[in-house]
Every structure is written in C-alpha cells, then in structure tokens.
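Below: one structure in structure tokens.
The complex appears here without one of its protein chains, the remainder shown in place.
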Amino acid sequence: MDSLMLDGNAVAGLLQEVFAVEMTAAIGTCAGCGASEPVGAVHVYRGAGIVLRCPHCDNLLAKVVKDGTRVWLSFPGLQTLAVAA
Amino acid sequence: MAGTALLGRLTWQIAEVVDVVAETPRVKTIAFDVPGWPGHRAGQHVDIRLTAEDGYQAERSYSIASAPDGERLELTVERLDDGEVSPYLTDELRAGDQIELRGPVGGYFVWEPSQGGPVLLAGGGSGVVPLMAMVRLRAAISGDVEMRLLLSSRGWDDVIYRDELERLNGDSLTVVHALTRSQPPGWTGFARRVDAEMLAEVGPSPAERPHVYVCGPTPFVEVVAEAFVQLGHDPRQVKTERFGPTGG
Partner (left out) sequence: MALVSRGFRGRRAPADPTRVPPGQYVTNDFPVLSAGPTPHTSLDQWDFSIAGEVDEPRRWTWEEFRALPSEDVTVDIHCVTKWSKLDTVWQGVSVDTLLDGIETSAKHVVQYCDGGYTTNVPLEDVTGGKAWVAFGYAGEPLEPEHGGPARMLVPHLYFWKSGKWIRGLRLQAGDEPGFWETNGYHNYGDPWREQRYWGD
C-alpha cells in the first residue's frame, strides 16, 4: 500500500469536466480480474499523468493526460463502465 | 441508487470569503459566499484554483464541511507546514478575498438522508470534514437516523469540531474519540490507533447493515476499511475517501 495513492474521488472533477456527468458513482468492471467497483473506489496514482488501477488486482484500468485544451483518455483494462442514464 | 446524476460541464465559479475561524491550532474553517451555488450533498467536495500574478496556478480539492445552506459553503483546511496551498488558505485569506472553485463534485462518497441508517463514520484527522457535513445534514433535518462517528486525532487539542461534536453527542448521534499520541489527564477513552477491536466495540454490527464511510489519509483508510471487511461488513456498504499529500 502506497501512502501517496488516492482513489477515484480525487479525479471526480477531472472526469466530470470530460464526461459532463458525475462519474465517481459509475461502476467499472476490471478486464483483468472481473471485479466491479464504483469509480470512486478505484486506486489513483499520479505520475506524469493520472493512472487508475483496480483495487483488487492493481490492473491498469485507465490513463488520463490533460494539457491546456485536450484530455487524452485510454481504458486498456476496463471491460465496461456503467453510468446511470 | 438514490439521487440523480449531476449533469453539465463543471465551470469555475467565484467564491468570496465571508469568515475565517480557527478550529484547532493548525486547522481553520473558511466560509464562502458563492453566488449561484446550486447546493450540494453531504460528502461532496470542491476543487479550488489559485492563480499567482505571473499566471502560475495550483489546484486542490477540499471537502465541503457544511450542510447545504443556500449560497454559503464552508471548507475546513489543515495547514501543512510545507504545503503550497494550505498555508495560503489558512494564513492569508481574509473576508472579502475571492478565489475560484468548481463543484460540487462527487457522487460515490455521499450520504443521502433517504438512505437511512444506521450510519457509521470513521475519520482520521482532517478526514472528519466530509463526515461532518453528513453529521450536520442529519442534525439540520432533525433526522432520527442512528449515526455513530469514530474520530481519530493526535490529541485533544487537535480534535476538529470538538465543541460542536460534544453538543451533538447523545441525540441519536454517538461520538467516540481515539487520541493516538497524547491524552488529557484522566482520559478513559481510546488511546491508540483505530483497529478492528475498536471498530467492533463502536459498532453497529454487520447484521445491522450500516452504511459505513471512512475518510482520512490513505494509510488510515486502508487499515480501517480492511478491518470493517474483516469484521464481516459487506464491502459494498463501506465507502472510502483517501486524502493525500497532493502538495498541501
């Protein structure tokens, strides 16, 4: 356990900037281990950009990089994301 | 799931400082007036943005401490000595100053009265802030939802909202303190870090299916959330928010 690690709550504002809806209550399913968790509960690391990892298996779920005008997102390890319609 | 999704892109709003009040030697509550504030839910936070004259910017997130109250919201900030933002907020800001903030943000780590109880709140240090919004919301609506707060602090003088919690204690709100580093003379309460044994004592039992909220520094949240699961609480009923050294 890394004391610098945070959770999806820390990127709530960033994700809402992009998706225009509240995202921490969205449910993500890990493509690695199959676990499902709200985005608010996933592990967040800050490197050059933001990294979201599965709290059960540390699988890389998503990367987020932001410059002044664009946000790049990838979801290499996210099987699905369920957002309330 | 209670509540509807918040819609719309977040925008930066101007917040004006109304008041700055010391909670403990290192912690202050800053009250803001935010024209057009849409209201907020207990547990949500705001992102604030500071800009220096040369354009340098710093952003941080702070949990909202107050229950919804029109266009007023309160943030409680712990001053980190080597921090970049917190010393500015606690030492520099005065009534009339304006800063930018956006929000409210969050939808996972929230408590809605319609969820009912019992509710178990576990806070480490400044992790009590979003939990206090839940406590205050419950008090404001005169809810009879059973709520327990276990608050871990270094010492008695470090307990944030100490007097207010004393006043609220007893009226279907139970407040239990753990003082981890120093205790006042005659202290009979918990004098160690929160552990599974302490959580089992403070209850409620897993059979009562409480809504559990854990907030504080990452090491605190990891230990406490794991302990709740070991005690038999349904992991889906345990919600966590980790605070970290974003830079202060």
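Order as written gives the chain letters A and B; numbering starts at 1 within each chain.
To be clear about the criterion, contacts are C-beta pairs under 8 Å (C-beta built on N, C-alpha and C of every residue); 3 or more make two chains touch, one makes a residue touch a chain.
This is a predicted model, so every value here is computed, not measured.
The missing chain, though absent from the view, touches A, B when the full complex is examined. Among A:Leu4, A:Cys33 or A:Ala82, only A:Leu4 touches the chain left out of the display.
Only one of the listed residues, B:Asp19, B:Asp33, B:Glu71 or B:Glu100, touches the absent chain: B:Glu100.
What subunit B contributes to its contact with the hidden chain is residues 12, 14, 49-53, 55-58, 82-84, 88, 92, 97-100, 247. In the full complex, subunit A contacts the hidden chain through residues 1-2, 4-5, 45-49, 51, 53, 58, 60, 63, 65, 67, 70, 72, 74.
Keep in mind that, in the parts below, only the chains that are shown with their structure count from here on.
Listing the residues of subunit A that touch subunit B in their complex gives 1-10, 12-13, 16-17, 20-25, 38-41, 83-84. Residues 1, 4-10, 45, 47, 61, 102-103, 105-109, 217-219, 222, 239-246 of subunit B are the ones that touch subunit A when the two sit in their complex.
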